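Only a part of the assembly is drawn; its chains keep their places, and the rest are absent.
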Amino acid sequence: MKVGVVTFPGSLDDRDAARAVRIAGGEAVRLWHADSDLHGVDAVVLPGGFSYGDYLRCGAIARFAPVMESIKKAASNGLPVLGICNGFQILCEAHLLPGALTRNQHLRFRNREQWVRVESSATAWTGDYQDGQEIYILIKNGEGCFVADEETLDMLEDNGQIVARYVHGNPNGSMRDIAAIRNEAGNVVGIMPHPEHAVEALTGPSLDGLGFFTSVLKHLSGGSEKE
Amino acid sequence: MSIDTVERAESTPDELQPFAELGLKEDEYERICQILGRRPTQSELAMYSIMWSEHCSYKSSKIHLKQFGEKAPPSDRMLAGIGENAGVIAVNDKLAVTFKVESHNHPSFVEPHQGAATGVGGIVRDILAMGARPVAVMDPLRFGAADHPDTARVLPGVVGGIGGYGNCLGLPNIGGEVVFDPSYQGNPLVNALCVGVLPVDRLQNKAATGPGNIVVLMGAKTGRDGIGGVSVLASATFDEGSEQRRPSVQVGDPFIEKLLIESCLELYENKLIVGVQDLGGAGLTCALTETAAAAGTGMDVQLEKVHLREASMEPHEVLASESQERMLFIVEPSNLDAVLNVASIWGVIATPIGVVTNTGRVRITWHGETVVDVPPGSLADDGPIYARPLREPADLILLQADRAETLPRPTDLRETLLTLVASPNLCDKTWVTEQYDRYVLGNTILAQPEDSGIIRIDEETGLGIALSVDGNSRYTRLDPYDGARLALAEAFRNVAVTGAEPVAVTDCLNFGSPEDPAVMWQFAEAVRGLADGCQELGIPVTGGNVSFYNQTGATAIHPTPIVGVLGIIDDVAKRIPMGFSHDGDLLFLLGE
Amino acid sequence: MARVVVDVMLKPEILDPQGQAVANALPRLGVSDVASVRIGRRVEIEFEGEADLERAREIADKLLANPVIENFQVKVES
């Protein structure tokens, strides 16, 4: 299975996302922001970093990259897309996910290990988790505070579109402790914490992040997606 | 205003020039006239004043630093040493590591956020210029008293700047120090260390070899940033007058630096360049003259080709500008298109600005008129050298007499413990370290709160490097010789206890004014101590940085040698972290 | 050359931690009569020719402001 990892100018965790794909048993394919060809990949990861310097608003400029046009189209046909951190911000800016990510309430960049509860295993990227499972991964962001109006938040809750919440402490002021959400179809997921940094015992706080990558591979091979 | 050309300088030999305002002494100015056989042009005067400043020429420290080379144990690991942008150490026959620590103290007091940010940017480009991919940073910091109102301005700014720049480059921060002491109140220390990894055969050189080769400037546009920054900010005492120097603070753009990193690595990988030099303090002046001097060649430069942020800039300003995020390349004509293509893929500006010649002169023209015609070695290598007077500080005997043995013994241990725990210097540093990304690149094996950072440099074999930076200025104030050795010993131990073998040293020597014999004595003693310590431990100093004039008015900071030690660990899976690992393990205390 | 200014502010219902931080710091400057502080962006667009308000509005709508959280105003600067 081929999982594309997009490199925008300023992407930083692209190698890490590719490593996580490989460790999960997939083939990582490098996609370039200026190339609208998706090279036949079966899924796409938008990695963390500071695309285009993250000036103006995080993700605001990346949204206009040629590769995003193709991803938007493919996503509407069911292509699994995972946006991590900056990738989540890009997905919101591109209106593939509702809401917006704003400056952390304490106004500082924060890097720490963090408990997160998986609320929905009914996505292309979380099938390998149990609903309610708590995982220990990490966050590192300056603008990770998820905001949306009450109506949107209620809709997200009602549709089961909240994929993960912060537990044992909200690190950035995110509304309703939201750490990850999905689109209605469940193929597009945005997550603020970094599962790709929790895939190796030596370098991460746990192996709890690997599930995102094994899930999508299973999903693609027609495996056990729960509905 | 008309431009001061070489022709004009020849015809107006008696025109008065503001050499003293630029920090040059009368005899230094006379030497310049001697070298050129005429008075310097305005541009040349600017170039000499920068290159002969303390910061660039090491004129007060050179005679002491020699000991690092003389006393160093022979090491066949060392691929590049002192004098290069950064020292390079072979880890095995395929991989090498380069590392260096540098100061950005004065700019960080003036504008904490940008000053600290551009400090990180500068050291990263040094590492990049050696051919390496930067893989981690560290930041030894010193602030005034924790409860002083100005610390509330400086500390968050510095930490935000280091985090903002390093995080945006995607470099994990794997350690550092935060120390508070009133001696740093008006002069905080912001030292930044960067380490990079390169294949042994990708080592780069700064020499502008091969007459006919093209000189290419890549990166950000050139603006009026930091004009006079090096010579003024880092080579003079910082006092009330510093208000006016404020505009010379540079602003960084880490995004452009990230693009520069990727572009450079692609150029190195495809062997598209023959020489490379980063632009830091002294900007183009330093890069042009050092690359030409290193090769013994010359250069013809058309300065108006430099992309400017402000059209009204004059040639001496273009030459002195310290705009960040720029690199200079020497390129064979047949590779020029390929080089420009790499730049355009990454979206950075690259401009051919001149050619290498065999004239032994750096000639710079501005819209056809010659504004500079100098022998590059006279700027890069043959600056003035001083043997400054040394005198033991008058209060040292008193300080040393006040011994720990004479202090009253504490009666209430609980109270003592609480005082210690509450002290800013011992407290938890999470407020700082949380603002730094320590996970990016996915190879961080150890970082905060460990004694050393460890980075895996080969994912297949588990080969890694360990790094620690340490310094103890209160001890150094009491005894600079032993203080420096102690800093070395601490960093060495911190690396060794992780299971790594210490192999190389870098240092940043932060001191007061070299014109003060007491400070100069502290400096000489600290260098002697560090050089002796390295000899005793059998590891070489591969590079470093001297920062003088760290003082407020007449009062110098505590002498603060910061020492970084690099170690090698064959398999990072075998690293030994700080915490207790298993129930029932036995504890041993080694040493006295 | 003509300049168009785009002011981008967070919608009133969106929390503005930066503004709040400033408001909280005011008493330390001896200021007590400020009810609120909001911080947004001011974008100055320099057009090569005529000031093009329509263009500026389009740029603001697509790029400078995020309609989920922000409002904007466009004006020609005299």
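Lettered A, B and C in written order, each chain numbered from 1.
What we mean here is this: contacts are C-beta pairs under 8 Å (C-beta built on N, C-alpha and C of every residue); 3 or more make two chains touch, one makes a residue touch a chain.
A quick note: this is a predicted structure, and the numbers were derived from the prediction, not measured.
Q: Whole-complex formula, using the labels shown?
A: In total, the complex contains the protein chains as A x1, B x1, C x2.
Just so it is clear, only the chains that are shown with their structure count from here on.
Q: Mind checking the centre-to-centre distance between subunit A and subunit B? Centres are C-alpha means, answer in whole Å.
A: Spacing between the chain centres: roughly 38 Å.
Q: Measuring centre to centre with CA averages, how many angstrom lie between subunit B and subunit C?
A: Computed value for the inter-centroid distance: 39 Å.
Q: Which whole number of Å gives the spacing of the CA centres of subunit A and subunit C?
A: Measuring from centre to centre gives 29 Å for this pair.
Q: For the complex, give me every residue of subunit B touching subunit A.
A: Touch list, subunit B to subunit A: 160, 163-164, 167-170, 253-256, 258-259, 346-347, 433-445, 456, 459, 572-573.
Q: List the residues on subunit A that touch subunit C in their complex, please.
A: On the subunit A side, the touching residues are 56-57, 60-61, 64, 92-93, 98-100, 102-107, 147-149, 173.
Q: Quick one: in the complex, what on subunit C touches subunit A?
A: Per the touch definition, subunit C meets subunit A at residues 13-15, 17-18, 21, 41, 63-64, 66, 68-69.
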